[in-house]
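Provided herewith is a single structure, encoded as structure tokens, for subsequent inquiry.
Excluded from the complex is one protein chain; the other protein chains are retained at their positions.
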Amino acid sequence: MIVVMKPGASKECIQHVIDLVHDYGLKDHPIYGTDQTVIACIGDKRAVDKGAIENAPMVEKVMPILAPYKMASLEVKKEISQICIGPNQTPIGGTKIGIIAGPCSVESREQILTTANAIKDAGCIGLRGGAYKPRTSPYSFQGLGLEGLKILAEARQQTELAIITEVIGLEQVESVAEYSDVLQIGARNMQHYPLLEAVGKTNKPVLLKRGMSATLDEFLLAAEYIINAGNPNVILCERGIRTYEGYVRNTLALAAIPALRERTHLPIVIDPSHGTGHAYMVPSMCLAAVAAGADGLIIECHPDPEHAASDGAQSITPKIMAELMVKLRRVAEAVDREL
Amino acid sequence: MIVVMKPGASKECIQHVIDLVHDYGLKDHPIYGTDQTVIACIGDKRAVDKGAIENAPMVEKVMPILAPYKMASLEVKKEISQICIGPNQTPIGGTKIGIIAGPCSVESREQILTTANAIKDAGCIGLRGGAYKPRTSPYSFQGLGLEGLKILAEARQQTELAIITEVIGLEQVESVAEYSDVLQIGARNMQHYPLLEAVGKTNKPVLLKRGMSATLDEFLLAAEYIINAGNPNVILCERGIRTYEGYVRNTLALAAIPALRERTHLPIVIDPSHGTGHAYMVPSMCLAAVAAGADGLIIECHPDPEHAASDGAQSITPKIMAELMVKLRRVAEAVDREL
Amino acid sequence: MIVVMKPGASKECIQHVIDLVHDYGLKDHPIYGTDQTVIACIGDKRAVDKGAIENAPMVEKVMPILAPYKMASLEVKKEISQICIGPNQTPIGGTKIGIIAGPCSVESREQILTTANAIKDAGCIGLRGGAYKPRTSPYSFQGLGLEGLKILAEARQQTELAIITEVIGLEQVESVAEYSDVLQIGARNMQHYPLLEAVGKTNKPVLLKRGMSATLDEFLLAAEYIINAGNPNVILCERGIRTYEGYVRNTLALAAIPALRERTHLPIVIDPSHGTGHAYMVPSMCLAAVAAGADGLIIECHPDPEHAASDGAQSITPKIMAELMVKLRRVAEAVDREL
Partner (left out) sequence: MIVVMKPGASKECIQHVIDLVHDYGLKDHPIYGTDQTVIACIGDKRAVDKGAIENAPMVEKVMPILAPYKMASLEVKKEISQICIGPNQTPIGGTKIGIIAGPCSVESREQILTTANAIKDAGCIGLRGGAYKPRTSPYSFQGLGLEGLKILAEARQQTELAIITEVIGLEQVESVAEYSDVLQIGARNMQHYPLLEAVGKTNKPVLLKRGMSATLDEFLLAAEYIINAGNPNVILCERGIRTYEGYVRNTLALAAIPALRERTHLPIVIDPSHGTGHAYMVPSMCLAAVAAGADGLIIECHPDPEHAASDGAQSITPKIMAELMVKLRRVAEAVDREL
């Protein structure tokens, strides 16, 4: 942590900050520059609220140095984590790129089985589908609940696909963990800490979506909550961020792939569906994500998007999905990976 | 809802969309323009997922017309709601502007009682303070929990201030509702729907903070969840949005005041502390908020910000608070209101 | 400038950076922390490209300390600058708050004279109006050019209002400087450096609008270009920033007022018209800006907004303007200022 004093800070102000630094159990190391004095603070600063020092007189700013997360960081674990999911324990995070697909919502047994079989044939390893839906409006379709979970479990039995489904509240953690293979934490819940701790106490892998306007630090700290609670199997999912851009639902920030790879050992999956909001953009963003180094993709796929209960605009059909898989395979090979 | 067809859409494509509109139980009303055809859809469209239609061939975009919320809207209730809080049932939402202050976290009995007495003397009507803290890092101070609630209740007994405190998980709704007067839903939980429904089933007013990058529609739909669950006493709180600006923690969007006033009857409170992140900016933003028509303010105030467990940088002292109240009174009078 | 090394950086890497720091004529001051080494660099760093050092092996980041502007800063000049404008040399930047109003575009002699007389009566000190219009579309109205300038000059003669008008290209600097009292640099041109240098060589005050997504550092550096070219009379104008918010044209960042006041001696004017995009929001944002400490306002006002050639949605009528002035006077007095 570096405390930057304003130009012209008096000796008394500087001494006051040094005393404050000591109050926090840190060692001070002042540097008297030509225009300004800065005080480097040495010691473990993760628990210190930097804001407190910022409020001292003549402090211009306090700049943290240390990454605020530990267990999610590359310092603690240098090799990329492989997280195995589903009945076949397919690894996410190695040479193979795992493709997950499926509808936004579980709407019916037929819809799910049709989709599951089609994506299985195309080479996907996982089936996504929401049984509990966090919907912006209380008047929108809210999901089939437990019935939806059972339909997903049936699809797994038929196809051996791993099941990924969202858990939106504490009271569902147990049942979702019973029926599914991967617990999804949605973007809206990325900072719902009681839920992070609850999934951290299960033994199921967690797919953690980045919050709509989360920083990478906040994202990795959310992962840290889960790991800290006992569950190291966290898959990070970039799904686009909210920006001023109106031609997309979200701006897909693919540079998060190299940026996260520089910071964390956790596998990185891209969601090009929420990341764009438009079906016609999904194939090119899938290809881009694989070329950029993603460890997996999670794609919305629906047999009849025009009648989908949710996210119809961004869902591709199983036919488009199958064609896309062929192209993905070629791009994966071009970057020395495989599907 | 207006469906805009791409230029050059064939008759078949247009008919296909018209059929789809009928599938959704809406009446169609096509308009053939010089360049493009648009199809106006008449009927109740709140439950239709516009995305589904967007996926039909040659559809350029689907534009909703109707506001997606009902009970929060001015159409349902024309006069501004007055919501009475605390032991004295002080109204928020009338001529009087309610000022709430207090520390980010409840840290100790002494800290709270000192603050409570000071802000009471200055003319505040409510005391804020977190007993359960949603912290970005698992290594930060997480709050005193139940003990914190009891300290707040003691402060109420001494001062008759209304107590506002955050509820971060379902399991605390009952105890927070028991000890406090207003249940706060934090920005991170604005779209945690199970929690919105749970506080919607209590009989305590709710202070709902706008999510860090929520639109006004999303904000009002979150309020709608609470009202829809049975609790009409929702106070909206603008607390800044996340933007590219680095000199503030958040960008305080004061234009939300006239914009919300145009859309909803719910009272509007401004949080200039989270809305800026810096104590030195708080007074001018408080004055601005009152001038702009806010129904209340919620301000972080700490007797010793340099040693605060959280949010020290944005907390003002009771002394600054008292000076600010004098100025706020003058500005309130200038816009025909009072504290 | 502080260079932060990655955890585990070798002695060689650290020495390499120290050598690089010397190459740039700076003194090094390494601090060996528990997890990471940082190297404080002492000397004049304004001319060093921090990016160059960031590219050295094992450098995590380079953090600048010094504000990059000088002449615009409070370090160079502690008291707020008063800049006098127009035939009566009305000061902007003192106790008095200067209100400027007028249409987006000069459309006709009658429109301008009507507006000028009305706003003069209401107590405004300046008339704005564009003769040269930077329009997003080549098919939009582009302004009356020289004829517009002459109409503005006639309005000045009739009313003694100061004339503020935009200069959008180098070739107009001379003629705009001849006919108007204040040269406006629009948001789109905030970083058009040849134009900044050109207005910096005139003897007319400059109203510099903040770019649509400029940081405060970029904004003050743009002012620095003008001052550096010889013209110290720069008035800063916050006019809203681009964010994800859809209910406004721009998000008016009023916290820029205290933030700029902390950094610069230049006067600060607020544009609530571009800052919101909607006439109904303009009055409350004007009141808020004055309460927050603005030194002036620049407001779009048109006698017939429904037929305005540009910016009709955000223009208020002279009647609303007159009513607003009464309220502004009261709020100004409440914060110990006057119109």
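Letters are used for the chains, namely A, B and C, taken in the order the chains are written, and counting of residues starts over at 1 for each.
We take it that a residue touches a chain if its C-beta (ideal position, glycine included) is under 8 Å from a C-beta of that chain, and two chains touch if they have at least 3 such contacts.
As the structure is a prediction and not an experimental result, all values here were calculated from the model.
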Checklist line | Residue, one of C:28, C:75, C:181 or C:224, that touches the chain absent here | finding: C:224
Margin query: Take the complete complex as the reference. Which residues in subunit B touch the chain that isn't displayed?
Written below: 2, 4, 7-8, 29, 31, 33-36, 38, 40, 42-44, 63, 65-66, 75, 242-244, 246
Note to self: Considering the whole complex, not just the chains shown, which residues of subunit A touch the missing one?
What the structure shows: 213, 215-216, 241, 243-248, 251-255, 257-259, 262, 275-276, 280-281, 284-285, 287-293, 327, 330-331, 333-335
Next item on the list: Provide the residue numbers of subunit C that touch the chain removed from this figure.
Entry: 20, 23, 46-47, 49-56, 62, 68-69, 134-141, 168-171, 188-189, 191-195, 212-213, 217-218, 221, 224-225, 228, 242, 277-279, 305-315
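We adopt the following convention: only the chains that are shown with their structure count from here on.
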Notebook entry, point to check: In terms of Cα-based centroids, which chain occupies the most central position?
Noted result: B
Check: So what's the Cα centroid distance for subunit A and subunit C, whole Å?
Finding: 38
Note to self: Could you work out how far the Cα centre of subunit A sits from that of subunit B, in whole Å?
What the structure shows: 26
Notebook entry, point to check: subunit B to subunit C: how many Å between their CA centres?
Noted result: 30
Margin query: If I count partner chains per residue in subunit A, which residues reach a count of at least 2?
Written below: 242
